[in-house]
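Some notes on the structure that comes next.
Entry: subunit A
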Amino acid sequence: MGRVASVEQVSTAPLRLVTDQDRSVHIAATIAVPAVESEAQLKAILTSLSGVDAVGAEARAAKLSTRSIKKSTKLTAIEMAISMVDLTTLEGADTPGRVTSLCTKAMRPDPRDLTVPSVAAVCVYPDLVAHARSVLGASPVAVASVATSFPSGRASLNVKLMDVREAVLAGADEVDMVIDRGAFLSGRIGQVFDEVVAVKAACGDAHLKVILETGELVTYDNVRRASWIAMLGGADFIKTSTGKVTVNATLPVALVMLEAVRDFAETAGRTVGVKVAGGIRTSKDAIRYLVLVNETVGSTWLTPDLFRFGASSLLNDLLMQRLKQQRGAYVRADEFSGD
Partner candidate 1 sequence: MSDARLDVRKTYKLLINGAFPRSESGRSYEVTSAKGAFLANVAQGSRKDVRDAVTAARAAQAKWWNATAYNRGQVIYRLAEMAESRRDELAEHVALGEGLSARASQKTVSASIDRMVWYAGWTDKIAQVLGGTNPVAGPFFNFSIPVASGVVGVLCVQESSLEGFVDAVLAPICVGNAVVAVASESRPTPAVLLGEMTSSSDFPAGVLNIVTGLTDELAPVLAAHEDVDGIDLSGVTPEAADGLAALGANSIKRVYRPHERESDSSLRRLRAFVETSTVWHTIGQ
Partner candidate 2 sequence: MSDRQLANSHLGSLEYDPAPESAAIAKLKPSYGLFIDGEFSDADSHEQFETVNPANEETLSMVAQASAVDVDRAVGSARRAYDKVWSKTTGAQRSKYLFRIARLIQERSRELAVVETLDNGKPIRESRDVDIPLAAAHFFYYAGWADKLDHAGFGVDPKPLGVAGQIIPWNFPLLMAAWKLAPALAAGSTCVLKPAETTPLSALVLAEILEQAELPPGVVSIITGDGSTGAALVEHPDVDKIAFTGSTEVGRMIQQRTAASHKHLTLELGGKGANIVFEDAPIDEMIEGIIDGIFFNQGHVCCAGSRLLVQESVADEVLRRLVRRVEQLRVGDPLDKNTDVGAINSAAQLLRIRELTAFGESEGATRYTSSCELPQKGYWFAPTVFADVAQSHRIAREEIFGPVLSVLTFRTPEEAVAKANNTNYGLACGVWSEKGSRTLWVAERLRAGVIWANTYNRFDPTSPFGGLRESGFGREGGRHGLEAYLNV
């Protein structure tokens, strides 16, 4: 029962990647996407998109969430996540006082540790934008405003555009719009597209995030198509949810959206960001999303410019986990301010 003979004699030809010099077919990315001029053309583009196999997409998302993120990687991920939070309050009962607390926390999530990065933005209703702006002053934290009759989007286009303009006038740096799900689900995709274009125009210099409300779109095929409509219409970000319905961001939905922005970047040459919102409460959840980004579109997207978490309670869990990593022991929730 001896050992098998050594393998040195066998050819170990140089191992290489595909390069232009290879005899192989080096494929340039597919035909660039033309500007959309009609609903028929839009339909053709959407029809040419591949379908999504739900079982496969969910399996891929589940496998990626078994990645073990520990030690320094975990700390890096937590701090990355903090810097990607859009700290949000979208309640009927919101007051200037509430917004003041929110903005203060946004600028300095942990007053005793100034090395903690500030969050990316605060997210409020349009009539509180001016107040948020005044509290934030010259801080790098952006003001994002929901608009277009958030969350339902059920109003005339005029009303929705007015909503946007007022938010922008009040000082919003970013606008989070909702697509018309009724129009989408009844096949009026041209209308959905036109609204995105119109809102983008009304945004002026403000960045546009387009909320797809994936929980209402239900299927991954719909999420893929809606993502493309939004991107073709000029979205700077595509966003999963309003957070106001039962089903919000999920890992497989985020996967499909990340694949969409990856493919869009290759074909249309523009990088669009992704925001996941609703139901993301723990650092563990957040880190799973970052792994998804990392292994679907890569590190270019691992920046607040291209990836955001729409959340409120997530921030405190991130702070707690960060502290736990440093102290080596579990900490109390009361260690940090409630809001």
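In this text, a residue touches a chain if its C-beta (ideal position, glycine included) is under 8 Å from a C-beta of that chain, and two chains touch if they have at least 3 such contacts; residues count from 1.
Per the selection procedure, all candidates are chains of the complex that A comes from, given by their letters.
Keep in mind it's a predicted model, so treat the numbers as computed, not measured.
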Please find, within this complex, the candidate from 1 or 2 that touches subunit A. 2
Subunit A residues touching candidate 2 - in the complex, by the definition given at the top: 1, 3-7, 10-13, 15-18, 22-25, 27, 29-30, 50-53, 55-57, 59-60, 66-74, 76-77, 80, 259, 290-291, 294-295, 298-300, 302
